[in-house]
Structures are given as structure tokens and as C-alpha cells.
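A single protein chain has been removed from this complex, and every other one stays in its place.
Lettered A, B and C in written order, each chain numbered from 1.
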Amino acid sequence: MTDALFTGLSALALYAGWRVFRVDSMVRASFWLMISFIAVGGIGILLSAPYIGVATVFMMAVEMTVMVIFMVMFMMNPAGLNPMMMVHQHRFSIGAGVVAFAGMTAATLLTDLPSNPVAAGKAVVHDLGIELLGDSMLIFETAGVTLLATMVAAVVLSARTGRFGDAVEGSVPPGLEPGGTPAGRVPEKSGGHHHGSHGDGRSDHAHHHEGHDHDGGGHDHAGDKEKHA
Amino acid sequence: MAVGGTPVFVAAGGGILGAVEALRLEPALTPVATPRAAQVLLVVGEQRPSDRIALARIHAQLVEPRATVWWRTDRLSGFDLGTRAPESVSDAAAFISAQATQSDAEAILLDDAPPNPWEGIGPHGQGGKGMMGGTPYGRPMAMTSDDLRDGLSLDAYTATFGPYLTQWPPGLIMETTLQGDVIQSARIVEAPLAQDVLAATPHLELARLLRLLELPALAERLVRAALANPSRAATGLARAVRWTGVLSAIPAGLGRDERGGDVRSRMAGRLHALAAGRPAEPAAPGDVAAMLAGLEWHEAALVLASFSIDDLRRAIVSPAVRMAKDAA
Amino acid sequence: METLLTVLVLTGIFVALVLAAYRASGPRCSPWPQRLPFLGGGEADTHAWQRYHVRFYTMTLVFIAFEMEMMFMYPWAVVFVEEGLKALAEMGMFLAILSLGILYGWREGIFRWQ
Partner (left out) sequence: MSLAAFPFLAFFLTLGAVLAVVLDAVARSALAGAPAGRYLAGPLRQAAMRLSGQLVTTEAPDRANWRLAPGWYGALAAAGLAVVPFDEGLALVQLPTSIVLWGAVEALVVVVVFLHGWSPNAPFPLIGAYRYVATGLPVMLPSMFVLIGAALPARSLDVLAIVESQREMWNVVRQPLGLLLLLIVGLSLTLRGPMDYADSADLAGGSSAEDSGPARAMWQAARLAMLVAFSAMAATVFLGGYLGPLLPGPLWLALKTALVLVLMVAATHLLPRMPVSRMVTFLWVVLLPVSFLHLLAAGLVAL
């Protein structure tokens, strides 16, 4: 029975993963990917990892929702009203796929995998908690700092509103004295390449053009500047 | 309004809103907000001849078998469907409810054709071309334009809304451009229609706001009080409405009128009027279309409902009147 | 395994119920005028599907980071009583770090409609 479920879920994961690239709608593509992950989460439960398995479903539902929001926002023809090809660079991707498949298969088949079945009724979640508060505490706290950095970066890159007002004019800090030159470093005018509109993944034209005018500022400055670079 | 009555979509015209509120209370009927949920299209009050097409669209959107009933109004010319209900409220309710099961199915008045030809056109037969071109499934796709708020130029969705949106004043037609749920620009095509005296009582004005704040039961209580005696001071009722926290649910500074009042202060004014048993003070909305630009859809609906229909009508010069003025 | 089977069976039951309800329904084809989306009598220029201008996108990114962190808290909750103050202190520190992110976001005004 477990074998049948494992096979079924694996097949579902593969089928859903394949559908991701065959449907026209961004919404459908994202949620097919979610179904694929849910199947993997189910396999996690089968493998006596009840926490990781269920948490995968939980996280992927949330993440795919957010992905849908951004995909629909920035992709042309998000609902696939005009059918389109989701796959680019066919030859390269076929090659990469074959190589990756061969490599992973080889790794799986050639490795002497340990057989270490988890005893039924072992308190895996409890052990995970002890691990987080014991040896892995540093890793755990580092994850906290990393996630903080993620949050700050996300806000810096995508928020329009800033603490001094809208990003286009307000992200320049006020002068040290009324009417004085803006505090902080002044962006150097250099002909270097620009970041920004690539970095934050926006496909919108107005920002792209602005990028040429404000060139170069992005490197030296606090994130506020990047917003309109 | 009973939960289990015959679902009715009310297409309200002019001079009728108070009577409609009385009809909504009939247990035989359940007024619904969309024709997809309705069995009967109830056309009430004075109708503009120009709204015939809009009415035909609503009629087509009804679930089959369609039935149309006219109440306290004459059939529009070119809309020769349906029957007339008796004048009195309770007779009308029974009549309408009976129509839902008795009437033969009515035919749709509009042509059965997509807005643009598409079938079999294009590489996949869906009527489109390329990524964004053509008219896939009969309609073009939205195109990008600039945004008021955050500078991201994403797709703009332009449509005419009204005149039969139940959450708006009856008769109001606006051509609205949205990006997401934020109104980019609004152009008023037709002003709301003038309504009866009962519709201008603070009870009914508050009831319209409360429905938008998802408090329909309390709104019905206000309607019942208004039908019993609109000029009696309803202090307890005003307090009950206040205690739900409606005022703090509305953002401060929303929809500033020419006297500096906002939705919250106008609603508070209505509550005072309700408690004192007098009509609410009139307000001067100024340029309504400009006021709605930049607002989220729900906020915009609240702004519209926070003015009395007379205030809105005074502020909106209907295009026909404007043209007459220009000519003079 | 039982969990998976149960969830699968329950899902099957509900999907079957809904499909059965559609099967029993009245006429199914809609003529073109009936298909027009409801706009209170008005008509739209374009399809409603669009590059939808979301007004809370920054909030969703912060949310994902926060959600990720919350996932650490489930195993923590299991051993909390056992480990006592140590667990409280560690999680307090962790949450304090992440609260900085929320505070920063709030200060930058991301929890509003952009």
C-alpha cells in the first residue's frame, strides 16, 4: 500500500511538473507546480517525516500564491488567452535536462545509500526541536538574521513609499540644514552599467528609462537609491 | 428581507428607492446583488430610455428561465417583455414570487454574437495573434498605462459600470479605468436619478452605508424604523450603530468635500440627525469624478454612499444639461 | 499513510459531490449576451484578466520571510516546556531580530495600499 502511494505520488509530482510547462495560464502553471510540491510533501509524510511533509504543503501553498501575484503582474498575457510556448532555448534546455537527469540517476544508482529506517513512534519533531535549541542554535539564529536581511532587501527593492516620501523624490534624504544639500553621499555621475530594473525584476518601461539618467548610483548607496536606479 | 424568498434583482430607476426598500422587506422576496443569483428581473421606477441596452444586458445575464416584472413604471419602448405587478407592496411581492415559477422563458433581446468575431481566426483559432494582439475569445486584451500611485505601468481595465449596480446610487453610470482595484480615472456618463422623499431620510442613507460595511441586518433595522416613522428621533438605534464601531472602520480623511468633511464625519452627521429625528445636513461634494480617482473600489463606493443622492445630483451636471448650457 | 489516504478520499468525495451537482443542473449553454461579465448594465472594453496591479506586493515578500521563520517555531513549541527559559530566550532573540524587519517595513509604509 505504501509502495502504491509512493508510486502514485511520484507520478503525480512528475505529471504536475510537466504540466507547469505545457499550460498557457500563469495561474495554472503556478498551481500545477504547487500540486507537484504537495505530492512531494505527501511522500515526505510517507518517509516518516510528518513535520517536513506537512510543512512543505503549507509553505508551498503560500509561496505559490505569492508567485501567482507576481507572475500575473509582470508577464505578458498572464491568463494565456493567446496560447504560447512556455519553454525557451529548446536545444539547450533539452541538453541540460538530459545531463541533469543522467547525473542524478547515476548519483542515485551508484551511491551506496544507507538503510536506516526510523523506528515507528520515534518522536522526530521533538528531536528536531532539541536539535534547534542545541547544536544547531547558531544555524537557527543565523537563519533569523538572513531572513531579516531578506525582508529589508525586499522592502528596499520593491517599496514605492519611503520614509521620506515616494521613492522617486522622497528617497533623497533631507539636508542637514533647511534647504541645504541632501545629507549622505551624492551619487557619482559615471558611465558604468546600471542595476536596479534588472535586479528587482520589474519589466516596466518607465523605470527602465529612468535607469539611464540616474546611472551608477546604485553601487555606492544604501538601498533606498536602488529603487529608482 | 427573508433569506429564503424568491431571489430578485432590482433594476431601480428614479423616484422609487424608498418604495424599493419597503419591497425588500417582504418575506416572499430575497433581493440579490447580481443577476446570476436572480430568478426575476424587477424593473422599478422611472427609467431613462437610454438605459434600454443596459437593461437588456442585465436581462440576458439572468439565469434561465428569465422573468421580467415591471413595478410602478411603464414598459420601456423596445423592451416588450414581462408583466406589470400590482401597485401595493404586499400584492407586488406575491405577484413577483409567483412569476418565478409560472412564467414562460423570455427570449434574450440582444444578438447572440460575441463582441468581436473570433472563432477560427488566428493560428490557434482563438481569435488572437501574437502574445497580446487580436481579440481572443471576442475581446481585446488590456494594455499597460501609467499609474497614479506607485509608478508601475501595468494593465488598465476600462469599463462602464452602472446604471443598475445595487451598491451605487441608482442610475449612476461611470466609465471607470482601474488598475488593480484602484480607480485611475472616472468619467460620469449619467448622474444618479432623483429619488423619493423616503430615500433621503438619514435612516435609509445610513442603511446604504451599512450594507457597504457588511452590516445588512442593522441596515434592515434602520429601514424598518424609517418605514414606521421617519421623523421620530431614534436615539437608541443611532447608539447601536455607533457601538458596532462603524466610524472607526472608515479611514480618516476619505472623500473630503468642499467643506472639509470626510466620509466619517458625514456618517457621524447622519447618526446625529437620526438621533435627533431631523434630516441630515446637505454636503457639497465638489467634483465627484476627481474625488474618486486614486481610491480603492470599496473606498470609492463608501464615498458615493456617504453623500445624499440629492447632493450627488447637484454636484454632477448631467452631460445633457452641460451640452444645453454650452449651446446657450 | 492513513493520513494521505483519508485526505485523498475526503477530497474525492467532495469533488464528486460538486460534479454530481453540476450534472443534475438545468440548461448548461450560455448565449453570448449572457456571458458578458456583470457590470451593473455596463460593458467592458477588454478582458478582465490582465497584468493585475497588486497594491500589496511588498507586504507579500515580507510575509514569506516571516512565514519561513514561523516554521522554526513548530518544533520549538514541542520542546519549550522541557527546555524552559533557554527556549524562551532563544525564541525571544529570534523574534526580536525578525521584528526589526517588520518595524522597518512599517516605517517604510509597506503595509498600506501602494
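Observations on the structure shown:
Assume contacts are C-beta pairs under 8 Å (C-beta built on N, C-alpha and C of every residue); 3 or more make two chains touch, one makes a residue touch a chain.
These numbers come from a predicted model, not from an experiment.
In the full complex, the chain left out of view touches A, B, C. Among B:259, B:278 or B:298, only B:298 touches the chain left out of the display.
Where subunit B meets the chain that is not shown, the touching residues are 1-5, 7, 25, 27, 30, 32-34, 36-37, 39, 61, 63-64, 114, 136-139, 157, 159, 165-167, 178, 180-181, 210-218, 220-221, 224, 244-246, 249-251, 254, 296-299, 301-302.
Listed here are the subunit C residues that touch the chain not shown: 2-3, 5-7, 10-11, 13-15, 17-19, 21-22, 24-28, 30, 32, 34-40, 44, 47-49, 52, 54-56, 59-60, 63, 66-67, 70, 73-74, 77-82, 84-85, 88, 91-92, 95, 99, 102, 105-106, 111-113.
The chain not displayed touches subunit A at residues 25, 27-28, 31, 34, 45, 50-51, 54-55, 57-59, 61-62, 64-66, 68-69, 79, 81, 123-125.
Please note the rule applied: only the chains that are shown with their structure count from here on.
Of the two chain pairs considered here, B-C and A-B, the higher C-beta contact count falls to B-C.
Chain C has the C-alpha centroid lying closest to the overall centroid of all protein C-alpha atoms shown.
In terms of their C-alpha centroids, the spacing between subunit A and subunit C amounts to 16 Å.
Taking each chain's centre as the mean of its C-alpha atoms, subunit B lies 31 Å from subunit C. The mean-CA centres of subunit A and subunit B are about 42 angstrom from one another, to the nearest whole unit. The residues of subunit C that reach two or more other chains are 47, 49-54, 114, listed in rising order. Within subunit B, residues 136-137, 141, 144, 149-150, 152, 154 each touch two or more of the remaining chains. Subunit A contributes residues 73, 76-77, 81-84, 160, 167-168, 202, 204-207 to its touches with subunit B in the complex.
Only residues 26-27, 31-34, 36, 38-55, 113-114 of subunit C touch subunit B when the two sit together in their complex. Per the touch definition, subunit B reaches subunit A in the complex via residues 122, 124, 126, 128-134, 136-137, 141, 144, 146, 149-154.
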